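Handing you a structure now.
One chain of protein is taken out of this complex; the other chains stay put.
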Amino acid sequence: MIKVGIVGATGYAGAELVRLLSRHPKAELTVLTSQSYAGKTMWEVFPHLYGVVDNTLEALNVPELVSRCDVVFTALPHGHAMPVGQEVMRRGKRLIDLGADFRLKDVDIYQSWYKTEHTASVLVASAVYGLPELYRLEIKDSVIVANPGCYPTSAILGLAPLLTDKLIDPETLIIDSKSGVSGAGRGLSLKTHFSETTNNFQAYGVATHRHTPEIEQELSLLAGMPVTINFTPHLTPMIRGILSTMYAKLTRNITTEELTERYKEFYQGERFVRVLPVGMLPQTKAVAGSNCCDIAVSVDPRTKRVIVISAIDNLIKGAAGQAVQNLNVILGLPEDTGLDFAGMYP
Amino acid sequence: MIKVGIVGATGYAGAELVRLLSRHPKAELTVLTSQSYAGKTMWEVFPHLYGVVDNTLEALNVPELVSRCDVVFTALPHGHAMPVGQEVMRRGKRLIDLGADFRLKDVDIYQSWYKTEHTASVLVASAVYGLPELYRLEIKDSVIVANPGCYPTSAILGLAPLLTDKLIDPETLIIDSKSGVSGAGRGLSLKTHFSETTNNFQAYGVATHRHTPEIEQELSLLAGMPVTINFTPHLTPMIRGILSTMYAKLTRNITTEELTERYKEFYQGERFVRVLPVGMLPQTKAVAGSNCCDIAVSVDPRTKRVIVISAIDNLIKGAAGQAVQNLNVILGLPEDTGLDFAGMYP
Amino acid sequence: MIKVGIVGATGYAGAELVRLLSRHPKAELTVLTSQSYAGKTMWEVFPHLYGVVDNTLEALNVPELVSRCDVVFTALPHGHAMPVGQEVMRRGKRLIDLGADFRLKDVDIYQSWYKTEHTASVLVASAVYGLPELYRLEIKDSVIVANPGCYPTSAILGLAPLLTDKLIDPETLIIDSKSGVSGAGRGLSLKTHFSETTNNFQAYGVATHRHTPEIEQELSLLAGMPVTINFTPHLTPMIRGILSTMYAKLTRNITTEELTERYKEFYQGERFVRVLPVGMLPQTKAVAGSNCCDIAVSVDPRTKRVIVISAIDNLIKGAAGQAVQNLNVILGLPEDTGLDFAGMYP
Partner (left out) sequence: MIKVGIVGATGYAGAELVRLLSRHPKAELTVLTSQSYAGKTMWEVFPHLYGVVDNTLEALNVPELVSRCDVVFTALPHGHAMPVGQEVMRRGKRLIDLGADFRLKDVDIYQSWYKTEHTASVLVASAVYGLPELYRLEIKDSVIVANPGCYPTSAILGLAPLLTDKLIDPETLIIDSKSGVSGAGRGLSLKTHFSETTNNFQAYGVATHRHTPEIEQELSLLAGMPVTINFTPHLTPMIRGILSTMYAKLTRNITTEELTERYKEFYQGERFVRVLPVGMLPQTKAVAGSNCCDIAVSVDPRTKRVIVISAIDNLIKGAAGQAVQNLNVILGLPEDTGLDFAGMYP
């Protein structure tokens, strides 16, 4: 059994990781840390785990943590995974970071968007962007896996075939995303207060959201040229799910049917990307509780634009599930080990 | 007192009209019709109106209806307001149609998007598009007011200043709209079934929604040139509200602050359009239960695009409230007569 | 115009009071206080009031507040209305307290359930329990109106005819109540965090909720004997509304029809209590946004129990609307002044 530690086990991504790994046949939950709840059992904080997970939450002690684990997951606000990364590197262990600290290759861009000094910039070069569908070979041998953000996962998977094949003008790209409230975490705020959020819909971070440079970095690599986008996230009155609606001008004539075929080809063999048949559209409920990303494309001949729609469960494919998928890549296991469940509906 | 009739009083838009007009100081609810519930009282169908509205629902008899009323409201599926329009015209009464039958000036476009023959095309020329902020003078003397669709109201009010001032390239316009489920009406379907819709978010009518030509007609008039758009509606797990996020390339440099000022100027004196101060963004809950349209603009200097966000209550400013506003215009009353209430929050 | 002050204007009950009074024809919003938001405008905190209410929020200065107002409303956590009550008494003004400080006649019971010393016990005797349907004569001349709690309003109105007529054995009374989340206020907590509360239902305060002695006090007065109850509140994933399901053994044979008639008689002439016809059951959505309490009774001949169900909007009839109704009683206005609106549906 592989000994795993989860730093930040009582945030939503961390708790989801605990739930998934508690049923993973090769992983053993060895250390769970929590700043707020150290000393309590996991199930006192998350009653769905009563009788399922017995671990007591611990305060974070980085050296001790790393020494007790083979693989560490960090599910922390940005800035806090850097020291863990350094220790993991020192001891030859592995890190899967669900936060933003190792995603951006350009430390200046990180510092400019996150308003935080990067104190482990030397590690950035050895980190791999943890989107297995694009980078599984690199992930296998990496010390640090930078698990992608939730919005970027939905956007990059949705656009990769178009950019790879140069089917769109990247200059015209617009990404309009809608997220469930769990994406805002378990921290308390008026934005996540039931009575403020229920029956409410709003945009936030217009033209300033921190996932913008992450999306741009990956789209630029796919396009082979710098891509600058408009990305607008919206807060949606539901718990789980991200749906991204993406628009771009096509560079040549292609039908919805042809493009759907191209997507199926691009993602052939991928267990967790489902290109939907023409006539079916993604909906967040169809992926909630699963590690799948559903994608559909529509060509509008009136405007010569393509509209791509993708949907994921932000806590699974957008966070904890993808992290487990990365763990499986690292361990050389089938990628769906511990992830082979259908979503829950309705 | 003005005698009003409401045809289709037991749909959501019709019932909202009943509620609003029951408190209108100059209107008397004279005839309420319902295909499904004729013979029942209004409050048996809508228990919130118990003790508030005593009318018994009637089957529709067009000539009798028109003879008993001064102003008729139709809240019907498309195709069904045409005969009412003809009778109103014949008898010199007034019609405010909340449906789509008289919105499109070009009958061919109507027939092509609605797949329905237009049997009252001669009336179309004498109908006025009932957006008071743009057409109040024409509305005052019109026989038929074509009350705008819910999505078009949010889009046209949001974009009018930009197109009037030629600040954007209309070719680049994208309208991504999100609507509460009440917009789909009271008719039963899986799309509006609680367990399917709750905690779910999805697009529909991608590149094919019937509000597209209505939006294009009005934007073209504002721009003074043909405008073709991408419009994508989404079903949002909330009851009331539409939020539209709109994108276009700017034709010249302008800041968010300058553009906000321009919007305030454009809508000066408008009781029901609230241009929000810089730093505040529309949210559907801030307009729910009111006749207001909230608007904010953001300029993204990285992409030289403007992002306009507008929000309305789809059943009020997007339907029944706007219809009452049109009634007030027709009667020469202050436009907020019977509409002078704040939204309900939370 | 009567000058009114609202202390605690940025809680949900306070903000609802601001909204209602902003449209009251005889009241002028003179002072709005807020501990957290003093210095901001009301609409910066509650965007639905943008363009509706211009007041700037003030820090609380009790003597100054009372001197500037004719009537003061307090919407504060328990314990905080006592000093305001003393100042109001001193200056001969009027107080309507939406909190718990003056509801319980027995100060020992207050201190025991609220774990707080009562520092204004001398005022308790001159306070009137502000349920106009039972106490309107006393309210008219009172200095302090103790506006009832939300749960007690639904319970007492639902049970008053049964106890008055001695139709039930009070010993067997069980009150099972379900409240929307707005009843927990605008303060942040995990219990009111969107992702924890949505799609969740739970009891709280089992056998210990502080509204228990308030309900018992009023039921005992109605019954003419001490009444001890089981009261269980539940948190329901909706914003507004309380529904109480109440059970008791009947003391004599009576049919549902007869009992419904008796209720109609008991509440004859009451504008805000709607006894529903046999076959119709209360639902929170039918009263949301209105000041109504809907009630239905069902006799179960198998068990000889009566089941009473009542529903209110917790923020209106359960708080701010009832406070305005009390204001109207005090001022000798028709009780529905400023409250003559139908609920919002759907």
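Every chain is named by a letter (A, B and C) in the order it is written, and numbering of its residues begins at 1.
The criterion applied here is as follows: a contact is a pair of C-beta atoms (placed from the backbone, for glycine too) under 8 Å apart; a residue touches a chain by one contact, two chains touch by 3 or more.
Only a predicted model underlies this, so the values are computations on that prediction, with no experimental measurement involved.
For the options A:Tyr114, A:Tyr204 or A:Phe341, the residue in contact with the chain missing from this view is A:Phe341. If you put the hidden chain back, the residue from A:Ser290, A:Thr303 or A:Gln325 that touches it is A:Ser290. Taking the complete complex into account, C:Ser195 is the one of C:Thr74, C:Thr153, C:Ser195 or C:Gln217 that touches the chain left out. On the side of chain C, touch with the chain left out of the figure occurs at residues 172, 174, 176, 178, 180, 195-196, 198-204, 206-207, 228-230, 232, 234, 236-241, 243, 245, 247, 281-285, 288, 298-300, 302-303, 305, 307, 309, 311, 346. Mapped onto chain B, the interface with the missing chain covers residues 12, 180-182, 186, 188-190, 192-199, 237-239. Although one chain is not drawn, its touching partners on chain A can still be listed: residues 12, 15, 19, 22-23, 46-53, 182, 198-199, 239-240, 274, 276, 280, 283, 285-290, 292, 294, 340-346.
We take it that only the chains that are shown with their structure count from here on.
The minimum number of touch steps separating chain A from chain C is 1. If each chain is reduced to the average of its C-alpha atoms, the one that sits nearest the average of all protein C-alpha atoms is B.
Distance from the chain A centre to the chain C centre is 46 Å, each centre being the mean of its Cα atoms.
Averaging C-alpha coordinates per chain places the centre of chain B 36 Å away from that of chain C.
Separation between the centroids of chain A and chain B, computed from CA atoms only, is 38 Å.
Annotation for chain B: residues touching 2 or more other chains are 198-199, 239-240, 283, 285, 288, 346.
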